[in-house]
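Only one protein chain is missing; all other protein chains are in place.
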Amino acid sequence: MTDKIWFMSDYMEGACPEILEALAKTNLEKTPGYGTDAYCDAAREKIRAACGCPGAEVHFLVGGTQTNATVIDSLLKSYQGVIAAETGHISVHESGAIELGGHKVLTLPQKCGKLSAADIKARLKAYEDDENRDHTVMPGMVYISHPTEYGTLYTLKELEEIAEVCRIYGIYLYVDGARLAYALACPENDVTLADLARLTDAFYIGGTKCGALFGEAVVFPKAGLVPHFLSIIKQHGAMLAKGRLLGVQFGTLFADGLYEKLGENGIRNAARLRSALKEKHIPLLIDSPTNQIFPVLSDEAIKKLSQNVNFEFWEKVDAEHSVIRFVTSWATADAAVEALIALL
Amino acid sequence: MTDKIWFMSDYMEGACPEILEALAKTNLEKTPGYGTDAYCDAAREKIRAACGCPGAEVHFLVGGTQTNATVIDSLLKSYQGVIAAETGHISVHESGAIELGGHKVLTLPQKCGKLSAADIKARLKAYEDDENRDHTVMPGMVYISHPTEYGTLYTLKELEEIAEVCRIYGIYLYVDGARLAYALACPENDVTLADLARLTDAFYIGGTKCGALFGEAVVFPKAGLVPHFLSIIKQHGAMLAKGRLLGVQFGTLFADGLYEKLGENGIRNAARLRSALKEKHIPLLIDSPTNQIFPVLSDEAIKKLSQNVNFEFWEKVDAEHSVIRFVTSWATADAAVEALIALL
Amino acid sequence: MTDKIWFMSDYMEGACPEILEALAKTNLEKTPGYGTDAYCDAAREKIRAACGCPGAEVHFLVGGTQTNATVIDSLLKSYQGVIAAETGHISVHESGAIELGGHKVLTLPQKCGKLSAADIKARLKAYEDDENRDHTVMPGMVYISHPTEYGTLYTLKELEEIAEVCRIYGIYLYVDGARLAYALACPENDVTLADLARLTDAFYIGGTKCGALFGEAVVFPKAGLVPHFLSIIKQHGAMLAKGRLLGVQFGTLFADGLYEKLGENGIRNAARLRSALKEKHIPLLIDSPTNQIFPVLSDEAIKKLSQNVNFEFWEKVDAEHSVIRFVTSWATADAAVEALIALL
Partner (left out) sequence: MTDKIWFMSDYMEGACPEILEALAKTNLEKTPGYGTDAYCDAAREKIRAACGCPGAEVHFLVGGTQTNATVIDSLLKSYQGVIAAETGHISVHESGAIELGGHKVLTLPQKCGKLSAADIKARLKAYEDDENRDHTVMPGMVYISHPTEYGTLYTLKELEEIAEVCRIYGIYLYVDGARLAYALACPENDVTLADLARLTDAFYIGGTKCGALFGEAVVFPKAGLVPHFLSIIKQHGAMLAKGRLLGVQFGTLFADGLYEKLGENGIRNAARLRSALKEKHIPLLIDSPTNQIFPVLSDEAIKKLSQNVNFEFWEKVDAEHSVIRFVTSWATADAAVEALIALL
């Protein structure tokens, strides 16, 4: 497989060199466990600063599904469900982790992977108007991802509208930022970390897909929203014994603009690839501005391409065409993109 | 804190240098995710060899509580509980992770942290004899740890007796090996990896406390015992995206006898410390042969010691004495032990 | 409210007189609890006979949601979900009881409340074909209701096709028969109890909506399919202490053709009402042959009707029209139907 060029996902390599170096440098230091060390504290402080939210509560977990299950379970009452797009990661690709915690995922139709404030509002109103609502699952949260599973972005206005609907109906807004670096680095994006801190009840800043070995940073803009969150993390098997590994990584990511730089590499390479696809008149399933690209190709072309390129099959379009997915990342070499373009 | 000497636990540092080197060396390679890569396969093969069990199924998870919750939930029926010592990790220190999966921990009294086959048998017989057993929780598994939470070891004979009781009553035996390296390196230990593979239905080989950055290797000696275990891992938020990080680590641990060597450092230093305590006539709560030592000291001595040493307070003994815990590890420097001895 | 005529649902009254009489007659007898009494045994025998399935295992529970949650949880593995129509009772009207047990409801589009074998097959095939299926919820069961939530009926052929798909893909088929009496009494129905016993892995015979005070009879055509089902019932809070109350009721329902007779009263009155609606050219949302009728009326007419009739509002059709629901039952008086017809 090593001879192929890889566009399969953004978690194919280890970590960015800065992180590896920081881990090596601190390796034999002794620190207390479970995130109570000074590296974690320093990383939290940097994240608070980056979010312009000095009062935020920050926790470090290991992976995305784990983070979603833990945060969602921590915010919902036992009888509440979470509203998500039909294509949301929690709706389809977490093996029922949300349901394991006892919560229903209440799916809504999506457009390019995004929910609309209007649809959310209509769903919440329908619940309130339903005389038999005690017999249904009460929505307690809206889950969106930014970028979405289709690489698309919410505009600030859209996010504000969704936040406003949540506020009016008294439910939580939670943003899955597994690929947040690629949003923050994207010229089309107008949602900042400070906006997320201002508009959501919780969000997470993805490390795994954005240059860390692993790790996700959960931000509760209002500290204390979830009492005993450490017990909840532990109960969900999401507490890393050597918690400082996460502190060291996020401390590195949030120093010297590294997080943005890592995102930029993915975005720049995606833009180059997208532009080449357009030049070659290869249609895209969706107009996504971030690091996921969904070209529609003939099955024959896909077969041929797969001899030299690793990518993900997405879905059939018709008898002879399918969608595939290319993902660029912090680790994508410019040369690999040029090689792929040459092959297309 | 950096001026103190540390005997607080065995997860205070990063990883052994060999692992860090292996991670650095493979860092920018591209591999498929979720444990499907060649490094994981190679590590699985080494573990199978070390266990003398070519047919074993091996999975890599991130942490101990997560591993226990996932394996136990995977083996129990929804209405079954797991028998454990009152002092078992799952009984007291996992924040209810087993109950989150819907299972009761059925505690039995322990002796030096250990369960006896006789007590287990009596418990299982009591269930069978109970006319109202449908109204109680059915035991479906025995959980033991080796070494135990008190650093003690099951003898091979004791393990065989427990396994036999489990076999007779048709329930599973699962061994938590969070600190297994320290058992394997201990002269008093006569339980090998091959014995664990022969006698249990599942066990895990601890990485986090034994020299890895993180990670635990679950071994099902009979492959296929749990269909769809990958879905169960994912559902429990326990699947690492960059799964190869675990493969690289366990591949390193199980090459060139490294796992044993790491254990030996902990055991040798613990023996030195234990012997010094005996010379000083400091009593021990329990006669544990592995890397955890439980001296009984006056509260005054403890207070004084804590100015220079990090350790864990264990429990009060009487108005003026308490038990503390010293833990040595793969990373303990001989000089630190000598320094501690000098302070005592 | 007592002056109005009632077509709101089929659980508005107590029990049919035969059941009340049987409960009174046996009231002060002493029997063991939890369904181990002779009345339960006799009722089980009658149900086995009615199903032409001498080997069936029969259990009595109290209510429908409880029965669905208990049976579904008993048959699914922890990581499996249940396929159901978007309009299925478990999908929308059980407050997340299935999710409380950790299982996802995997919804499929419906036609007149029914699933098609083709859609189920496509869903199962898509799961099998999905390379990332370990990251999704595995379907472990198909749930259908007969009659459906829209009063429609599966034909025997449709049921056989669905059963065949389930057999091929190795998943369970479970039928919710909350209103089964109204199917069995319906001339359009060609699915017998024996067919259900032959084609499903589990089904329940509704008592609550079919003339009993309360109670549902779960039938596992193959005894022993779920070991320790009594523990599962108890764990779900679904075990009635005075279990014989259920035995007495189902023993009465399955003597002298009572269950069919009770269904016939609902069906005859529904037919009379349906025919009157057609004569009056009042359109129906759906052509349902059983005891639920969904007329489309102007909002003005609905408002007026509601002064004299209790019924359920179903949904808006357009700015000026809505669907309402009339339900007849074992308890519907002919005179009430004539009075309703006169009012329309």
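Letters are used for the chains, namely A, B and C, taken in the order the chains are written, and counting of residues starts over at 1 for each.
One rule holds in what follows: a residue touches a chain if its C-beta (ideal position, glycine included) is under 8 Å from a C-beta of that chain, and two chains touch if they have at least 3 such contacts.
What you see is a predicted model, and the numbers here were worked out from it, not measured in a lab.
When the omitted chain is restored, the residue from B:Gly102, B:Gly207, B:Gly247 or B:Gly263 that touches it is B:Gly102. From the options C:Glu94, C:Asp134 or C:Asp195, the residue with contact to the chain not on display is C:Glu94. The residue touching the chain not shown here, chosen from C:Phe214, C:Phe294 or C:Phe326, is C:Phe214.
Residues of subunit B in touch with the missing chain: 78-79, 81, 92-96, 99-100, 102-105, 131-132, 134-137, 313. Although one chain is not drawn, its touching partners on subunit C can still be listed: residues 1-2, 6, 8-9, 11-15, 17, 20, 23-24, 26-33, 62-67, 69-70, 94-97, 100-101, 208-209, 213-214, 231-232, 234-242, 245, 310, 331. Annotation for subunit A: contacts to the undisplayed chain at residues 34, 73-74, 77-79, 101-102, 133-138, 227-228, 230-232, 234-235.
Just so it is clear, only the chains that are shown with their structure count from here on.
Here the spacing of subunit A and subunit B, counted between their Cα centres, is 33 Å.
Centre-to-centre separation of subunit B and subunit C, using mean CA positions: 50 Å. Work out the mean CA point of subunit A and of subunit C, and you get 42 Å between them. Residue positions 101, 231-232, 234-235 of subunit B each touch two or more of the other chains.
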